[in-house]
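Below are the structure tokens for one structure; questions will follow.
Missing here: one protein chain of the complex. Every other protein chain is in place.
Per-chain residue numbering starts at 1, and chain names A and B are given in the order in which the chains are listed.
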Amino acid sequence: MSTATAPARTSARPPGPPRRSGAATRARRREAAALVLPSLLPVLVLSVAPLVVGIALAFTDARLVRRPEYSVVGLENFERLLGNGFFWESFRIGMVWAVSVTLLQLVAGMGLALLLAADLRLQGLTRVLALIPWAMPPVVVAIMWRMIYSPNAGPLNAALGSVGLPDDVNWLADFSTALPAVVVVGVWVGMPQTTVTLLAGLQQIPGELHEAASMDGAGAWRRFTAVTLPSLRPIVTSITSLNFIWNFNSFSLVYVLTEGGPGGKTMLPMLFTYLEAFKNRNIGYAAAMGVVLVVVVVALLTVYLWSQLREEKGAR
Amino acid sequence: MQVHRHPRPTRRTAAVAGPLAALLLLTACGGGGGDEEPAAGDGAGDAAEPVTLEFQSLSDQPAAIEATQAVVDSWNAENPDVQVEIVPAGWDGIYDKLITQFNGGAAPDVIHYEAASIVPFARDGYLADLSEYMSDERRADIPEGVLESVTVDDQVIAYPTELQSYMVFANRGLLEAAGVEVPSGETMTWDELREIATATTAGGVAGLGWGLKSPTAAFMTLGPQFGGEYFDGSGADAELVVDEGETALPELVAEMTADGTLAPVTLSQTGSEVLASFYAGQVAMTIQGSFQAANIATDAPEGFDWVVLPPLEGPEGAEQAANPQTLSVNIDSEHPEEAAQFLEFFTEPENLASLNRADALIPATTSAQEALATELAEEPNWAPILASGQYFTGAPYLFVDAYAQWKDTVATPAFQRFLAGETDAAALGEELQAGWDEINA
Partner (left out) sequence: MRTLVRPAQYTALALYIVFLGFPLLWLLSASVKSSEELNSLTVSLLPTEWRWDNYSQALERQGLVRSSANSLVVALVSTALVVVIALPGAYALARFRGAMRALGTGWILVSQVFPVILVILPLFLILRTVELTDSLVGLTLVHTTYTLPFALWMLQGYVSAIPRDLEEAGSMDGAGRASVLRQIVFPLLMPGIVATAMFSFVSSWNEFFFALVLLQSPENYTLPITLKMFIGGEGKVALGPLAAGSILAAVPSIVFFSIMQKRLTGGLLSGAVKG
């Protein structure tokens, strides 16, 4: 990730909000607590509690059997995991998948959002059309794309053939095209969400900023880089980090498309964890995999968010 | 799994283990509770109140849903004290649902599934031993190999109901045009299959199409015909064996692909997808699950003349590994005896015959097979399919603990690489073995 170099830059900026008196700070704290409390309650019961149990399992040899007996084994699961070549290979594939899908989603979503925000005709219709992929359950999406990619009965190859290109590519089964082919499906699925998020962000930019820039004689590209992009930065940061997490975490779509094939080329790390947890019923070992995934992804995101935060501050 | 532990329970580990144990204890105790609150609101524990059994059924074909309902209705009419309630569920995702239900103590009383997937639940202690409930009559009626596939540690853990075998479907027109006589013996050897495939391969037509998108299941099932057992022993002690018997079939497929008699595009497709090429006359024959006979009957273009060839036979016989659909009883069911009686009723010959007819599958008992054969004497394509029913054999892979993981992470990718021509037989064997060793390290 290119952002990894960002933290090296140091900036000596003073903390944003001006210092306040003690009483005011306490009042603000209370206010903040009151605002957050409604979110906190369901989350503590239904998310944090199961999560803590899940993480704790990583340090045990628990199995999913009736009347389980297990003991705490400390870091043993992690030591074992270090030597698990399959897991790390799938981790690598997962990274390639998540990074490429996230980047393409952002670029494609940004383009579409700008078009939808531009004052074009049939705006309402095109917006709804652009969102429809969202309304399809993942399993239907996967089956639909399997039909499209079909080597001998699919419209993609038929279309390629009709313009004289090779029409016998076995998209999902060829070792070189399988991963790119599923990446395209991943982008297709994730685009509406990225687009809507960015579109909402675009609408939020006060119109006078653009007007001011126009009056200064800035062209379209200049206005985009000088006004639009900086204003959107917090939203771009939020949606890319979330997209990255989701893409890294998703496996059901790819599983229906390729079942991890051909030859393991599309085996994502979550699929691995799933097999270990549910098929092998080694929930302790699987939990260790989950913890490793969390640690690595959160570390990557922290670096990313930190660098973004810096640039954000720098831009202000 | 050979995880060697060093349990040094310090105070800190005890503190961590405390809440965990409590939660998991809840799991264990919850087991019995799950059935105290069945959907039918029988809150008061009145003695006269009928027992309600939840039956989670996976039947998906409309006809099979009807057949299942009919069997249940007649049971309910005959047994006012024991009412069975069907809870429909889908095949897709059922494993995840079951594992949560079992661990959360909320599994239904009667569970429909298949041997390969239900055996792990039996190993983990979730299924009732049905040995003492199964009548001698039924036991004698189930072919030995099939009974073996539902026997875990000498306990019968399920009643087998429906089976499928791999059959060769042929386009009669293409065979005749190539001057091939449609085989009609008791069985057909793989050599004969190859000969026909070679004879029918010409001008854009490949002799054979085989949907091997998930190659492992096919190779495990047909392996016994070449002496390929793949596993020795069971449970955590099982050992993988990859020898000539195991690689014979994959090599045969590779040879046929190389000489053009097997259409390469089909190797990465599902069986159903290959059927399109079969209907279009691009492949003369296709190896498919026997149930596809029903789909071919509805989907084939009008006038398409197809025939089911005799069961395949390899150098070691015509055996195919049995992986029957099953009905099991939850060990925490309050009424295991009643549930077993229901299973006994469900597997009576006429019930199994009607269900299998609806699903186009092979009944798991000899008498139901015979009943179906008499019923369908007029339909020539059913004869070879039902005949394949006598060749089912128990399969070691069903009882191997790490099989599911090995299949998905090692075997399937390795077979796919081999079939795509990326590796040779020696490398295939090494990959299978090395992956197995790594999983079991």
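Simple rule for what comes next: a residue touches a chain if its C-beta (ideal position, glycine included) is under 8 Å from a C-beta of that chain, and two chains touch if they have at least 3 such contacts.
Predicted model only: the values in this text are computed from it and were never measured.
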Who does the absent chain touch among those shown? A, B
The one of B:T201, B:T261, B:S277 or B:Q369 in touch with the missing chain is B:S277
Option touching the unshown chain, where A:N152, A:T258, A:N280 or A:S307 are the choices: A:N152
Note that chain B touches the chain not displayed via residues 23, 26-27, 30, 39, 58, 60-62, 87-93, 96-97, 100-101, 103-106, 114, 164, 270-272, 275-277, 279-280, 282, 289, 291, 295, 298-301, 325
Please identify, in ascending order, the residues of chain A that touch the omitted chain? 15-17, 28-29, 31-36, 38-40, 42-43, 45-51, 53-55, 57, 64, 108, 111-112, 115-116, 118, 120, 124, 126-141, 143-145, 147-148, 152-155, 158, 188, 191-193, 196-197, 199-208, 220, 231-235, 237-239, 241-242, 245-246, 248-249, 252, 270, 273-274, 277-278, 283, 286-287, 289-291, 293-294, 297-298, 301, 305, 312
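Note that in this section only the chains that are shown with their structure count from here on.
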Measure off the straight-line distance from the CA centroid of chain A to the CA centroid of chain B, and report it in whole Å. 37
Within their complex, chain A touches chain B through residues 53, 56-57, 59-68, 71-74, 76, 80, 83-86, 139, 150-153, 168, 170, 172-173, 175, 259-264, 267, 271-272, 275-276, 278-282
In the complex, chain B touches chain A at residues 1, 3, 5-7, 9, 13, 16-17, 19-20, 23-24, 27-28, 31, 92, 95-96, 99, 102-103, 120, 124-126, 213-214, 265, 267-269, 273, 276-277, 282, 331, 401-402, 404-405, 408-410, 412-414, 416-417, 420, 422, 435, 438-439, 441
